[in-house]
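With one protein chain withheld, the remaining protein chains of the complex are depicted in position.
Going by the order they are written in, the chains are A and B; count residues from 1 in each one.
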Amino acid sequence: MTVLHDSNAFKANAATALHDASLQEALAIAREHSIPTRARAIERLPEFERLRNSGRDLKNHVIAHLDQYLLQFEQSVVARGGHVHWCPDAGSARARVLEICRSVDARTVTKGKSMIGEEIGINAFLEANGIEPIETDLGEYIIQLRRETPSHIIGPALHVTQAQVEETFRKSHDGLDPARNLDDPAALMAEARAHLREGFLKADVGITGANFLIADEGASVIVTNEGNGDLTQTLPRIHIVLASIEKVVPDMHDAMTLLRLLPRSGTGQELAVYVTFSAGPRRAADLDGPGEYHVILLDNGRSAYLGTEFEEMLRCIRCGACLDHCPVYHSVGGHAYGWVYSGPIGSLLNPALNGIENAKPLPHASTLCGRCESVCPMRIPIPKMLRHWREREFAGAIAPMPERRLIRLWAFFARRPWLYRLAARLAARGLHLLARGQGRLKSAPFAAGWTRHRDLPAPQGRTFQEQWRARS
Amino acid sequence: MTSQPSSKVDTVALFVTCLVDLFRPSIGFAAVKLLEDAGCQVVVPPGQTCCGQPAYNSGDRESAMAIAQGTILALEAHPAIVVPSGSCAGMLKRHYPELLADDMNWGPRARSLADRVFELTQYLAARGLRIDAQVAARATYHDSCSSLREMQVKEAPRDLISQVRELSLAEMAETEACCGFGGTFCVKFPDVSDAMAQRKVDCIRATGADLLLAGDLGCLLNLAGKLKRAGSTIAVRHVAEVLAGMTAQPAIGESGTGDSRMGDSGVGGK
């Protein structure tokens, strides 16, 4: 198994993915599952389209008052006895987490699912510093054992088949009886549950992500189905929340709006099994809960997009619907995108957070079919923003020179109707002749990309404009 | 906002699109016939070339703007602009106003044009055209992404197709999925595009149809190319050809004198 970390290698990654039979099997299962599941959930809630408007407007409001809500959030956390750490980049976030872990001589850290954790590479960093991170989300756990990265925002092990999970557990779980039957998914989950229970009970620090931060209450919110996030944050002495700045919302009611959108869009559930609001450390009389509560507030390049044509991507609530409905994602899976985020939103975020020069192909890896935008609960105009990345590449001469020349040459003709008509007439005739009465070309050196997999239907011979003029 | 074509508008400008102009003029003539049947007088403004999508979608905003201005200039004098392609109609209707939004002169002109742009089947259905054609076939209809999501065209072609005598319509699975064309996408990422086209072709074949229809020539060239490479006998045509009963021309990517199953019903071009 290879872990790909190069968005610029998208094309090669995609080729590998297209020939990976087990990946294709996993993608087909996911595709057939997720599209109808979401559709059913939405059909049951007549207010869904209005809720989407409300969600969009809410996030637009937050983004326009971001400084204010973040400061309010910090104040409220502190009032509840917690701590907020402002971290401009991945390095400072990692350093803060390590510092907190060291303050209690932590040896083991349990982790709930966190895309920010992936973004800052927290696991490798903790390991390198002698602290053992244990992923507790089943999917994350599987890929941690396989030393892979997530291939989907909410289903990190979407690319792994059941047979591969079994193989992975047999390889990594010492003391697992080789004779034990792990033939069905339930047995595999029971095995993981038993194994991870030990981890939960021994961990010194629990790290979770946050789906939302609530400014006026100083609370973080996690949305899960397994309950792993809750065990992660309840049992250890310290709870660390990893959250990026755009996660903040004004109050609990706003969180309800987003909660009505997120699970329906992501997993097709009316509500996820566990939605947990956490505000500060345990209270004096509490019988359980962490003694310390820390929030890592990560920017990592996001603020640079405030007030730009990319601002709307900050509305994303990471539901995964755009991946689930993307025909390109369906074809190549998540790893081809070469970094933490994948699918349509990945093609926006990876260039944004990693630099467009490190993610050149991603904005082009889309037919702009618009299905992502049609399902995005936050109504993010993803195709429009992909095009904005293409514009930046074109304007910044990041796009390949031959391609730029070709487009400019074509545009030269398209801007001159008489010249264009002439060129079209020549092309129509030429291609028609090349087809030699067959109606199509089997190969064409000037369109090798096209004819690799399909024939090129030939023109009928004379252009419409030519015939129309002759007629009138 | 889509304004309704008024029944008083009698002159319509046909924006023929660069693909139809170059590859398949018969679609243009079918569109002309249908519009005339609907009581319109059709003009083809000579200043038109391409809507500019290749530049726009490649990030060449400057060229796209220049082409958009040329197109607006060519079309804006006409009360209604009809386009036999959801994708090019979407460019004129949705993207020109966005592209030129900040331009004091061109912005309002782009918005005014956008209000008068219609996809062909949408326009015909709204004018209440009764289809008089006979094509014996089991057809399936592919929704192009732009028709569906930029132009909100879903029922119109189906309503019109359902009036064609001896033609039955079998819906394919996954009607909202893209066929993998995507303009330059299909040559930039041929393998990914092919995987997408393959899934679409599988859905088409599963319907048992012998005729594939769509309203966008880009998708049609892609799917015909894919089907013909695999040796499929499914005929591929633009929906306008069938609605106009003009099936004398060979189907897309085919040679000879048209599909014999449909040839008898053709009323021929003008």
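Note that in this section a contact is a pair of C-beta atoms (placed from the backbone, for glycine too) under 8 Å apart; a residue touches a chain by one contact, two chains touch by 3 or more.
By definition in this document, contacts and distances are computed from a predicted model.
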Chain not present in the shown complex, as UniProt names it (candidates "histidine kinase", "Protocatechuate 3,4-dioxygenase beta subunit", "Transport permease protein" or "L-lactate dehydrogenase complex protein LldG"): "L-lactate dehydrogenase complex protein LldG"
Touch partners, limited to displayed chains, of the chain removed from view: A
Options A:P133, A:G155, A:G206 or A:G449, residue touching the unrepresented chain: A:G155
Option from A:L231, A:M313, A:V332 or A:M378 whose C-beta touches the chain left out: A:L231
From A:G91, A:P185 or A:P400, residue that would touch the chain that is not displayed: A:P185
Residues in chain A touching the chain absent from view: 26, 29-30, 33-34, 45-47, 50-51, 53-54, 57-58, 60-61, 63-67, 70-71, 76, 79-80, 86-88, 136-139, 142, 155-157, 161-162, 165, 185-186, 188-189, 193, 196-197, 200-201, 217-219, 225-228, 230-231, 234-235, 245, 250, 252-254, 256-257, 259-260, 267, 269-283, 285-289, 299, 303-308, 311
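As a convention for this text, only the chains that are shown with their structure count from here on.
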Gap in Å, rounded to a whole number, between the CA centres of chain B and chain A: 34
Complex contacts: residues of chain A adjacent to chain B: 11, 14-15, 18, 35, 327-328, 330-332, 364-371, 373-374, 384, 387, 389-395, 399, 403-404, 407-408, 410-411, 413-417, 420-421, 424, 427-428, 437-440, 442, 447, 449-450, 452-460, 462-465, 467-468, 471
Sites on chain B touched by chain A in the complex: 16, 18, 20-26, 28-29, 44, 46-50, 52, 54-61, 63-64, 66-67, 70, 74, 98, 145-146, 149-150, 174, 176-178, 180-197, 199, 221-222, 224-226, 228-229, 249-250, 252-256, 270
